[in-house]
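Complex shown without one protein chain; remaining protein chains in place.
Labels for the chains are A and B, by order of writing; each one numbers its residues from 1.
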Amino acid sequence: MADARTHIDLRDLQGDILRAYGNDYDHTSYAFVRITCPPEQARAWFSGLLDHVTTAQPWKDGKPVTTLNVAVTATGLKALGVSEDIVASFSREFREGMSAQAERLGDVGVSAPDHWERALGTGSAHVLLTINAQEAADHRRALKLMRAAMNDAGGMEIVYQQDAALLEGAREHFGYADGFAQPAVEGASDDKAPGGGVPEEDGRWRALAPGEFVLGYPDEDTRDDPKRRLPNAPADPLGKSGTYMVWRKLYQDVALWRRVMADAAKLYHGGDEHKLAAKVVGRWTDGTPLVTHPDKPDPDFDATARGANDFRYSGDVDGLRCPLGSHVRRSNPRDALGFEGALTFRHRMIRRGMPYGEPLPEGKPDDRADRGLVFVSFQASISRQFEAVQMQWLNDGNIFGLGHDKDFLLGNPATGARPGKMTIQGKPPFFLAPMEAFVKTRGGEYLFVPGISALAAIADGTTG
Amino acid sequence: MYFESNFNGGWEEYIDAFSHILTSGMAAFWGSSYGFPKALPVGPFKEYIKENEIANSHYHSAYPEATITMVKASLELEDKLAPLKRNAKRMDPDAFAAAYENMLTDAQRSL
Partner (left out) sequence: MSSVNVSGQAYGFLAITPIKQGEIEALRTFIEGLSATRPFDRVKGTHMARLVIVEDFNNKPSYKQRKEEHLANPMLCFSSNFDGDLDSYLDRLCAELADEAPQIWGRCIGCPDDAKGLKAYLKHNQIDCGFYYAAYGAATVEQVKFSLDQRERLMAFATRAQGMAPAELQQAFIEEFAS
């Protein structure tokens, strides 16, 4: 029998992981810094950041106008002088980097690292500074301060910066409400348990163990371990209160998406493009789940309300309401894989991404502008949580009985003789094709988000 | 004990699934082997597997792209398609179209 709820040390944890900063922060910048000076000099600069890093502690005096968080890549740890031995205690995929996993992740063809934006995936990105701001003026000021501190320190440069901003209605560029469905974490977001936790019998849900998302705490595997072993983590002091971060810049071809869906809808239910698109996504644009509302969205749906995500798939085993291969069903199958959720509950991610780029107004042709989603996730294990979902649930369909069908929303550049398709279950079924590269990977990194004392240890050069 | 398995999907998720779903079955298989740390928690069991894993020298499949699920779906599909293939030429177009639609509806879990 597990102990009473694990207490999470919020002072030692960076913010925006267990609890989102929220949609008041309209503006975000991701600045990837490359260190060219010796580690000692870099650590002096790094020390200067620490007073400004936003922790997970609840805000007592209202929301700060800006927030700052820090993450490091494997090459970044080395550039900051962390020893090879300590770096070796980090996970294999983190050390190898995201671009080394390109085949496995489906970053091939137009999404291959060869085509990525400057510096991303090359090892030259060392430290990621994430700045969130409520107002544009504060955002600009924070960026100025960041650059000034770097100039003062010398020996480092921003090799890549991506700015992002919320779109109206908290939508992403294909028009869908996004980001509100998150895992429920015991001791941090128990209120999200209905729908966000592990589905149990009798319709109940339970929150997930914190160790699924923060290192140094019991996870779903070890929470009942009589020997009280903790999950694998980097060597102390770096492991405690840290987490791994996945950062991906995903270009969205909005004009292509709209065109393909409009064309395909001509043969579907008398041209109901909204319904066809909802079938691909698994929700209507306002977030109403398709499995509970298969014919039209719920006018009273409130994505932020408690229990908004309280739905299951076991009443729809044939996918007649929500297709078996729809995006949200793939990315979080809930109870759809049987065995009381045993095949799904260890593959959850906390997502904190932001859209980037200007929206493309309805009806306008492709303007070739850069727009899409900065995908950000936090998880204790990149391979078990991010990579497994990407490889097994999004880039393949076998576990859902869909052979090698991939997620249609993300799309895939048709390679070889087999153009992709999606089966929309129904009477009769509808076959949606062609699958196009609606989403292209423009770059990404695997990073580690150290806890507050770990950041201090890195800055002091006392990581062991 | 010599254990051999062919599976698709990742190694980690495969073991996780086994450990959570077949916990007592695993004890039955490995309980008599030295060093078996129990199927749960999964961390130590994964270490045990890694320590005892032997690299394949040669693995052959006559249909390497196909999973068991796909093979079974394909065989079931043949059963459902066979009557239509047999009768297609004999039917009038409207009857055929209806039968074809019924076949697709019936077979959609295989497609």
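We adopt the following convention: contacts are C-beta pairs under 8 Å (C-beta built on N, C-alpha and C of every residue); 3 or more make two chains touch, one makes a residue touch a chain.
None of the values given here were measured: they were computed from a predicted structure.
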Absent-chain interface as seen on subunit A, which is shown: 266-267, 403, 418, 421, 423, 429-431, 433
Positions on subunit B where the hidden chain makes contact: 2, 4, 6, 34-35, 51-52, 54, 56-63, 65-66, 68, 70-75, 77-78, 81, 84-86, 88-89, 91, 93-94, 96-97, 100, 104, 110-111
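Just so we're on the same page, only the chains that are shown with their structure count from here on.
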Touch list for subunit A against partner subunit B, complex: 221-222, 224-225, 229, 231-232, 318, 339, 342-343, 346-347, 383-384, 387-388, 391-392, 398-399, 401, 403-404, 423, 425-429, 431
Of subunit B, residues touching subunit A in the complex: 8-10, 12-13, 16-17, 20-21, 40-44, 65, 67, 69-70, 73, 101-102, 104-105, 108-109, 111
